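All protein chains of the complex are present and in place, except for one that has been dropped.
For reference, chains read A, B and C in written order, and residue numbers begin at 1 within each chain.
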Amino acid sequence: MISYRILAPVMSLCMLTAASTTTVFGETDEESKECFESRKDLTQVQQREIEPGVTNIKCSPTTGGVLFWSDPFDGTIPMGDMPVEADYSHEEAVVKPREPQIDRNKLLTICSMACHNGEYVPWPENKLARPLTMHQDIVPDAMQLKHGKQAIWCLDCHHAATRTKLIDNYGNEISFNQPQILCGKCHGQVYRSWRDGIHGKRIGMWNKGGKKRWWVCTECHNPHDVQQGERNSGFAQLDPEPAPILPKGMINANHERGHGEDH
Amino acid sequence: MSKQNNKQNNKNSPAEDVTRRDFLRKAGTYSAASLTGAAMLLAPKPARATKNVTWAEHFQKNYRLMTDEEKKEAIDRLVKRYSEEFGKKVSVDDAPAMDGVLFGYALNIQKCIGCRRCVKACVAENNQSRGDKQQIEWIRVMRLEKGKFSEGDRDDGGYPQDFGIQVGGNAYKPAGVVLEGQHYYEADKVPEKDAFYLPMQCMQCEKPPCVKVCPVRTTYRDPDGIVVIDYNWCIGCRMCIGACPYWARRFNWGEPDLPAADMNPDTHYLGNRPRMKGVVEKCTFCIQRTRKGRWTGCVEVCPVGARKLGNLLDPESDVRKILATKKVFRLRADLNTYPKFFYFMD
Amino acid sequence: MLKRTIAVIRQWLSPDQDAQYQQVAHKETLRASRRGFFRKAALGAASVSGAAGMAKVVVDSVPHPDQKQLYANDARAGEQELAEREYVLMSDQEKREMVQRFIDSYPDQS
Partner (left out) sequence: MKRFFQFVFDFLRAGFSGGVIFWGWMLLLAFFIMLWGYGEYVQLTNGMIVTGLNDQVSWGFYLANFVFMVGVAAAAVTVVFPAYVYKHKELHKIVVLGEMLAIAAVIMCLLFVTAHMGRPDRLWHIFPVIGIFNWPHAMLTWDVLVLTGYLALNIIGGFYYLYKKYTGKPVNKLFYLSIVYIAIVWALSIHTVTAFLINTMPARPMWFHSMMPIKFITTAFAAGPSLIIIVFLLVRKFTPMQIADEAFHLLSQIVVWCLGIALFLTLSEIVTELYPSTEHSLGLQYLMFGHHGLDALVPFFWTAMALMIGSFILLLIPRVRKNLLLLPFICLAVFVGIYIEKGMALMIPGVIPTPIGEFAEYFPTHIEFMIVGGVWAIGFFVLTVLIKGAVGVLLGDVRYKEQASHTVQGEQANAVAT
């Protein structure tokens, strides 16, 4: 029994390494370009040719951000039901599944299988914060979680037993593909304006009744640090696209820098 | 021009000017050089959209006055020409305005992080000229500094200009929007802590001053509220550039530089079809998309979802909801052009 | 109601006096159980308010978390800045009228 307890995680870890290495090699072999939609590294898209000379996306050569979707609904799944009646119930609403992004290489599945199986790491008894022995790398400030002004902690959102799922207040499982159900529990106002299309982002057809791809919370915000520190913009910093070329006759734009100082 | 010529001459001269002896002696070097030169010549060059303009195209009527047949002829001509020049199947749409639609645009100024992705996406979508010689961008993002004009600074620092006498208090407090910011900011990462950003583009005014000043009515307002330009009718007088209070119009100073590979083949006659030199162009709310029901390029790529487009006649649309519930302002509202581009705050 | 509250307080302050008072006032009509209930209620109320007060003192004495300050400083900074720049916000009426104007003039213009 003891031996099995030790063996299982080791084996899983081997599986994990194998899985990750194969994907890494796979990527290099294809030599395809990977771009990000909104959050760098967490909203990745592969660029590929869909017709001769036409790619599914166009990417910025400088920052790698997606500039153009040939098909805005590429790789999406139906958004699923929402607890409240809203506009989208009359329209086709799709989302891009978050699981492949968060759970690239199926790591989370392995987590559940290997360690967080209730045996190797026992089920936590409550949601209180406690010192973490591992995973400080995943969420660096886990002990002073930026989200929720330190009133919440990992297991308020993450499922204690099923690591591939989130939970709501009642302990029901929520898919990573539908974080809005979880976020909406606290951020009701934002949730409502998101549902109305005022907050957040949708792409596809603007017209009433047209198909829309809805962007879910975690496609733009980092749930572990929504405010993003002192800048408090709600968004992680990105590389900006290059500035426009200076007009003819101008050597630099120094004249517009340093306003206020020389007054 | 002569400079450019000289440059080109210099580039070509090693292959042309060599004497026979030199040629024999340095054959190896030069053959390599000329091979690269030939490669450069053969390499796909930016297509010239006005290479094969026919007389028929040159003498066609103003788009608005064309009959349906004439429109079809004009579009067929363009499809043929563009497809040849860009080496791909180009479609030129002539979709008229949808019934019961009036486009309005809203931008959340608190959300904008100044990443300029909308600017580049617009270029990718709308076939603007790019490159070092002539870069046309329809969207301009301005970086405004926070806190430079705080109340305290004004009181203590006195008059910001060198001349004049400060008479105390807030005598200098400017009224309305002072668009004094950086157009050419180069940040490592955005958003910066001490800045916010103000993107600007064509506001599709209900009473567009640019339309009024056009001497040949090549630019006009379509029923869905989009101000469009018939590029084939524009005489390039640039009155509209002078009249636009939002600096939204751009001019093709030279032949547009549009690489065939990057060309977006999905075009509209009044929108993103390749332009020729000497005509004015501007944002059309991606008419080739919006008239088919799709969101504009800038709305789709904004990584923070700050941009919203909707039908002002539909009370359920995003824009109407924003107008109803948010704090909204317009730039230069005092000029009474009724811009349909709204900035809002949460 | 006020009388009764005062009675409760008196009762809590001096149970003996209270007894006298009660006797005088109500001629031994109050039963022991009822008296006990009042006493309990009084004690409960006092302890609750006391605890609340204590909690308030404790909470107030604790320095504000950084986050709160940050929020005050930064979350409103944008708004404040925008207000200082005096973007002229549209009033509700202005917005309504503008939209109405758009709607009214829709079919006419072209």
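Just so we're on the same page, contacts are C-beta pairs under 8 Å (C-beta built on N, C-alpha and C of every residue); 3 or more make two chains touch, one makes a residue touch a chain.
Keep in mind the model is a prediction, meaning the values are calculated, not measured.
A.B. asks: Just to confirm, in the complete assembly, which displayed chains does the hidden chain contact?
C.D. replies: Spelled out, the missing chain touches these shown chains: A, B.
A.B. asks: Per the definition of touch given earlier, which of B:72, B:89, B:193 or B:212 contacts the omitted chain?
C.D. replies: B:212
A.B. asks: Sort through B:241, B:260 or B:333 and give me the one touching the missing partner chain.
C.D. replies: Once the missing chain is taken into account, the touching residue is B:241.
A.B. asks: Can you list where chain A touches the absent chain?
C.D. replies: 246-250, 254-256, 258, 262
A.B. asks: Give me the chain B residues in contact with the hidden chain, please.
C.D. replies: Considering the whole complex, chain B reaches the absent chain at 1-2, 58, 62, 65, 133-134, 136, 140, 142, 161-164, 172, 174-175, 178-181, 183, 200, 209, 212-218, 233-239, 241-247, 249-255, 277-280, 332, 335.
In this section, only the chains that are shown with their structure count from here on.
A.B. asks: Which one chain sits nearest the middle, judging by mean Cα positions?
C.D. replies: Taking the mean of C-alpha atoms per chain, the most central one is A.
A.B. asks: Averaged over CA atoms, how far is the centre of chain A from the centre of chain C? Could you give it in whole Å?
C.D. replies: Computed value for the inter-centroid distance: 39 Å.
A.B. asks: Determine the centre-to-centre distance between chain A and chain B, using the mean Cα coordinates as centres, and give it in whole Å.
C.D. replies: Distance between chain centres, rounded to whole Å: 32 Å.
A.B. asks: Suppose each chain is reduced to the average of its Cα coordinates; what separation in Å results between chain B and chain C?
C.D. replies: Result: the chain centres lie 54 Å from each other.
A.B. asks: Scan chain B for residues touching two or more other chains and write them down.
C.D. replies: In chain B, residues 149 touch at least two other chains, as defined above.
A.B. asks: Find every residue in chain C that makes contact with two or more other chains and list them.
C.D. replies: Residues 77.
A.B. asks: Taking the touch rule as given, give the residues of chain C at its contact with chain B in the complex, in rising order.
C.D. replies: 77-79, 81-82, 84-90, 95, 98-99, 101-103, 105-107, 109-110
A.B. asks: Flag every residue of chain B that touches chain C in the complex, lowest number first.
C.D. replies: Its residues touching chain C are 100, 102, 104, 109-110, 144, 146-147, 149-151, 173-178, 196, 206, 221-223, 225, 312-313, 320, 323-324, 327-330, 333, 338, 340, 343, 345.
A.B. asks: Show me the residue ranges of chain A that touch chain B in the complex, using the header's touch definition.
C.D. replies: Within the complex, chain A touches chain B at residues 37-39, 53-54, 58, 60, 63, 65-69, 72, 87, 193, 196-208, 210, 215, 220, 230-231, 233-235, 237-246, 253, 256-257, 259-260, 263.
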